[in-house]
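Only one protein chain is missing; all other protein chains are in place.
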Amino acid sequence: MTPTVRFDADRARRIGLPEAVFCAGKTAEQIAIAAEAGRTAHGRCLLTRLDTAMLAALPSGLRTALDHDPLSRTAVLGDWPAVRDEGSVAVVTGGTADLPVAGEVARTLRFAGCAATVFADVGVAGLWRLLEIQERLAAFPVVILVAGMEGALFTVAGGLLPGLLIAVPTAVGYGIATGGHTALNAALASCAPGLLVTNIDNGYGAACAALRALALPADAGRESPAPQT
Amino acid sequence: MTPTVRFDADRARRIGLPEAVFCAGKTAEQIAIAAEAGRTAHGRCLLTRLDTAMLAALPSGLRTALDHDPLSRTAVLGDWPAVRDEGSVAVVTGGTADLPVAGEVARTLRFAGCAATVFADVGVAGLWRLLEIQERLAAFPVVILVAGMEGALFTVAGGLLPGLLIAVPTAVGYGIATGGHTALNAALASCAPGLLVTNIDNGYGAACAALRALALPADAGRESPAPQT
Amino acid sequence: MTPTVRFDADRARRIGLPEAVFCAGKTAEQIAIAAEAGRTAHGRCLLTRLDTAMLAALPSGLRTALDHDPLSRTAVLGDWPAVRDEGSVAVVTGGTADLPVAGEVARTLRFAGCAATVFADVGVAGLWRLLEIQERLAAFPVVILVAGMEGALFTVAGGLLPGLLIAVPTAVGYGIATGGHTALNAALASCAPGLLVTNIDNGYGAACAALRALALPADAGRESPAPQT
Amino acid sequence: MTPTVRFDADRARRIGLPEAVFCAGKTAEQIAIAAEAGRTAHGRCLLTRLDTAMLAALPSGLRTALDHDPLSRTAVLGDWPAVRDEGSVAVVTGGTADLPVAGEVARTLRFAGCAATVFADVGVAGLWRLLEIQERLAAFPVVILVAGMEGALFTVAGGLLPGLLIAVPTAVGYGIATGGHTALNAALASCAPGLLVTNIDNGYGAACAALRALALPADAGRESPAPQT
Amino acid sequence: MTPTVRFDADRARRIGLPEAVFCAGKTAEQIAIAAEAGRTAHGRCLLTRLDTAMLAALPSGLRTALDHDPLSRTAVLGDWPAVRDEGSVAVVTGGTADLPVAGEVARTLRFAGCAATVFADVGVAGLWRLLEIQERLAAFPVVILVAGMEGALFTVAGGLLPGLLIAVPTAVGYGIATGGHTALNAALASCAPGLLVTNIDNGYGAACAALRALALPADAGRESPAPQT
Amino acid sequence: MTPTVRFDADRARRIGLPEAVFCAGKTAEQIAIAAEAGRTAHGRCLLTRLDTAMLAALPSGLRTALDHDPLSRTAVLGDWPAVRDEGSVAVVTGGTADLPVAGEVARTLRFAGCAATVFADVGVAGLWRLLEIQERLAAFPVVILVAGMEGALFTVAGGLLPGLLIAVPTAVGYGIATGGHTALNAALASCAPGLLVTNIDNGYGAACAALRALALPADAGRESPAPQT
Amino acid sequence: MTPTVRFDADRARRIGLPEAVFCAGKTAEQIAIAAEAGRTAHGRCLLTRLDTAMLAALPSGLRTALDHDPLSRTAVLGDWPAVRDEGSVAVVTGGTADLPVAGEVARTLRFAGCAATVFADVGVAGLWRLLEIQERLAAFPVVILVAGMEGALFTVAGGLLPGLLIAVPTAVGYGIATGGHTALNAALASCAPGLLVTNIDNGYGAACAALRALALPADAGRESPAPQT
Partner (left out) sequence: MTPTVRFDADRARRIGLPEAVFCAGKTAEQIAIAAEAGRTAHGRCLLTRLDTAMLAALPSGLRTALDHDPLSRTAVLGDWPAVRDEGSVAVVTGGTADLPVAGEVARTLRFAGCAATVFADVGVAGLWRLLEIQERLAAFPVVILVAGMEGALFTVAGGLLPGLLIAVPTAVGYGIATGGHTALNAALASCAPGLLVTNIDNGYGAACAALRALALPADAGRESPAPQT
């Protein structure tokens, strides 16, 4: 058999985003190979969907070298880059249960040198929570909205804010909302103009899209202390 | 065969709501039999889902006796009752395309002597449209919300208004919203507490529910001029 | 990051219902913060979807202060209010497996001072079980129907009872009924006029809707012994 | 190419039911060939799903030889058989819009010499309509229930009647009930024991199942006047 | 609260089938109450969906009194009745993984005094397995077909056998067949005339339907040794 | 704007199959441009999904140059190639209503010089129709199975025939089978080993797959009279 | 009733995008009112989903004042603005049948003064069509991808291009692709990082999102000749 892991080291050159290691469905050995390939190519590597059970199964050398965040299930191998952008991206969540996905957004952005501001628990059933930060949010060129259940936050924010809006539906909810499809469909069907949407729980993708919009080129190697989430 | 139409004349006594004639799927002859049975039992009869093609196919005696509204596809045989209630029910629509369903709500209520106030085109992508009538709406014991697409109106209103809230999703929208399922699911999954939901486009049912909540008993026979919608 | 829990203490003023803490998807710490915020604002706080595993993970001070009911997965922090309403709400279940949801309905109502009467195991495959309580049920202004599987109870009750009817479909059933969608759709498609519907297993929402219909304002602080369920 | 129509003349010997000609999707020429093959084999032939447009397109010799019923879209080529069974099968419909499917049931049964009794418009939102015929229905060995919307009739009848019960869901309804899936799923998920189900609108299949249960062998050739539906 | 378990002791009189205790979703205490009620009313009681974990949780007196079969998850409290019927019902499975459901069919029938013959592993990918028993199967007035995956057995048997055919789709399969919906839909859409269908995995319902078709009245109290499955 | 039609003339070299013109959704002008580009590149061009309404809208020069078959909605511009293969492919349909799709299969194959044999109306509800041609079918290296409704033909043939089997589900059927999804899923879930599947109604794709399996290279320009379907 | 059309004239100030008139579901009178309100507020107004039948039903004064494009079903009332941006946005379609949606994208952008470049018929089954324009596309800050069927174009472009990528799935396709859900889901599930998605056929929304990303403020009133599409 040909090698089972083929790291796309050329990706950063083509599209400005280095390949990250999506850990779900991979064996510990495959994760280790891919992460090392990423560090070799770019000086650092981001791992996503790395839960604590798989973290424990990784080779101890790798495990201890990772800066792992259990809530967002992300980890970084190698040093964090310096912050090159601040104030461009806001991340807004509908509820506290959306924070793991918001964490994936923020850590992915931070891995590219972009420090985002997170506004948590801004569900529109208590509209004042959004209105009191409306002016601050309107100043961000990119606002990433993270919400589950019925996703009404997407539309209300879409009618109030001028920036690029990225809706990340989450699998938060029960009954008809199980799995996140109601929030996803509400984001897609929104009557607010110009709302864009990612797959359910795809915080990584939303961050990458923000980087594309900001045209922040991949940055290999400048060091920085770990971010405080 | 036994008779093909058996009017439930006892319904008004049991639940306070006379049977209406749902015309979709019935033949012209069956509609005529049912409508006459309704008028015989209660002095008047409401017909729903009566489109202009079927109206034209009805026996001319019946057709000319009907007060038919093409937008809401409702008709009344016999005299309208006097208004017994005003100020209890508000009907709010997200967009102008939701007006046919809102019309079914308002005409069904009016048939029971309840004059509702309709607020049209209050989509939350332009939030000021709701906020500027928030205080007026908060005074209604029952607010019926009619919206399609992503149905964000349901949740925002649900967080602002104290009355009984009835969400009527409509089949307005395209793509993922086709047929009204997105609006329906958003209403069901809403994070606003105490929102209740009907089937898609079921304006008649929402009106009946409002009458149940207001405990307005069925009223047979007092006369009134036709309402101006 | 901004605070991760923002309690909507103003909600009771706006809509007459204090915010409850929906525990699913929250961390123990977030639950504790929200519950304390609720008690601070209103003198007591209702927690829903709090299963025994999460209960065990709560800070011991909070855990022992809660009046927790494992069947309905609800808990109350602070004293129960005095009963202000009795006889307004009946809760009817199709089967014994629907009792957890019915318990969420009854405990939420009781938290607002409304003592409901629960009628269990009234499935219409044994129609006498409904008919023998029909007269009693007809006296309630609000009847909350809790049923899974095919949800025929909703329609039969809808044709017999005059009060406001709220259908709560449950995720009870197997095969095509898995997850509660069949009961939900049957409630929505019911030919009984004026039936209203909540999300699957949304006992909390049904209780809130009943309180909206009864216009029972939020009550902060009067004491009462714990209810016997 | 091999012949495009291959009539299964042996079917009656194997399973006791002659092949009928399902006309939807066939060309006029194919219908003609199949119908003649059926008459040649069995002396008569039943055609189903033959709407008036296709009827008009048939060769005139065949068209005038058919006893066609537009409501049920069925036709018979050749003479009707004598009635060999009466009192074994009842057909019950939830509403008048279910009559086309009930007609397909009754005409298919009659084509096999079995005269069914049809009870129309027995929707359980007016429960008395079922209860007043309960005793009569309980005397039938086979009861075929035809209903759309939420299909609650299936369950209520299932708890009251001892005979073989066959549920035929119909595509009657709107919104979530569009296409008949809600009625179908409700029939399948029914808590009434021993209810059996056919495809949506499959009146022909329900009749065939009744004939299987009654073990009425196929009867070729005895004459009878056309039935009065 | 009213009692949480209301056994329908009158059911056997109405429809000829005593109520069985469906254990899924009930507490151990509720199961015990219902089973005792059944034994009191009819001298014996059938329990379905009783897995070994719940069996272990039952009161020891009840547990040891049960004749429990782990494969079919059925149990009987009280003595088995004598066999009153043999040769009327065949049960055919597509694969060995369908045997749990077939066991529920056979045990339910046997509980009513009807001894069925089970033919296992007759999948039509090896057509000879069906053809070699075709003649034997054709002698049964009722044939119950139990199959998952694509459910082709239903149609092939439907074209070969004259008796009443009951299709029980099972949740056997993966990918698109997960949960049994493909088998269910194939049974419903079958081109074989007169096939009837139950919910997925509803062996109990299929057995009840067979008893309805055979008009085997409920039998209370004659003793018999336990059946050998 | 860049040109709106870009014919993939290189496709035949890469994969051995020239591009065909899929007409649905194209304007008459776009069809004409593409068809001419195909004839220029390969001497002839196949058009699919060309219904009679669009045929009438084509420029008259093109329209009269086409060999159009209304049943299969296919047309050929330019001369048919000589037959280079006979006896490799059989096309089997479950019913007569599947013939339009079977025609698309056969005409696409014939356009590549491969003459297929069509066996029509071989539904397995009359199993003898398949068994009597089993031996003939077993001699074909490729058998294309075209069926709608429940698609049982796919599995039965899959257990009897050794060649490459390609299942083409069709949108033939009603109720649960509407649109062809039941047949599609049954083909995918089949317990017969090695069955392959195309999209619903994709006769063109099935023919292309057969050509891939037979490694029949694209043939440009040898003449032949039009085929007799 | 309150007015049925309430134009959101403040929207341009809040989010930089003036309200457009979505014509589907509106009456001719409502369209006319909304369009005039738009022109009054902003000097010009964009209308979408305006098909030729509704165009013909508009008041003649309005109808003749519109610059209507039948393919994209868009129209402009008032003068087009001058071009303020060129080279920022590329629009790429998978097939020619996607051009109506691409036209809605391009005309909406042009209405805001942004001239996009359209690249048509770039389906990846002929990969060279994309590769030969890869370098040109890589220079655009925003690339809007319009494709139906399986939507593979989204992923391939996503791995090659650095700009902001917006996927617009279209309802082009048949069988499993009917309605555009397969393309939509493929866009959402894409393994290419940072792809964003709109509702099916939502060309208007994609254009608005591009304008948000480019931060092109709304421009009221500068004149320009009509664009050549």
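Residue numbering begins at 1 within each chain, and the chains themselves are lettered A, B, C, D, E, F and G in the order written.
Assume a contact is a pair of C-beta atoms (placed from the backbone, for glycine too) under 8 Å apart; a residue touches a chain by one contact, two chains touch by 3 or more.
Keep in mind it's a predicted model, so treat the numbers as computed, not measured.
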Residue of G:Gly16, G:Gly78, G:Gly113 or G:Gly175 in touch with the missing chain, whole complex considered: G:Gly175
Touch residues of subunit E, complete complex, unshown partner: 95-97, 99, 117-122, 125-126, 128-129, 172, 174-178, 229
Positions on subunit F where the hidden chain makes contact: 11, 14-17, 20, 141, 158-166, 184, 188-189, 193-200, 202, 204-205, 207-213, 215
Absent-chain interface as seen on subunit G, which is shown: 94-95, 123-127, 149-152, 154-156, 158-160, 173, 175-177, 181-183, 185-193
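The rule is simple: only the chains that are shown with their structure count from here on.
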Between subunit D and subunit A, distance of the C-alpha-averaged centres to the nearest whole Å: 57
Computed distance of Cα centres, subunit F from subunit B, in Å: 50
Subunit B residues counted as touching two or more neighbouring chains: 11, 95, 123, 125-126, 158-160, 175-177, 181, 184, 188-189, 193, 199-200, 202
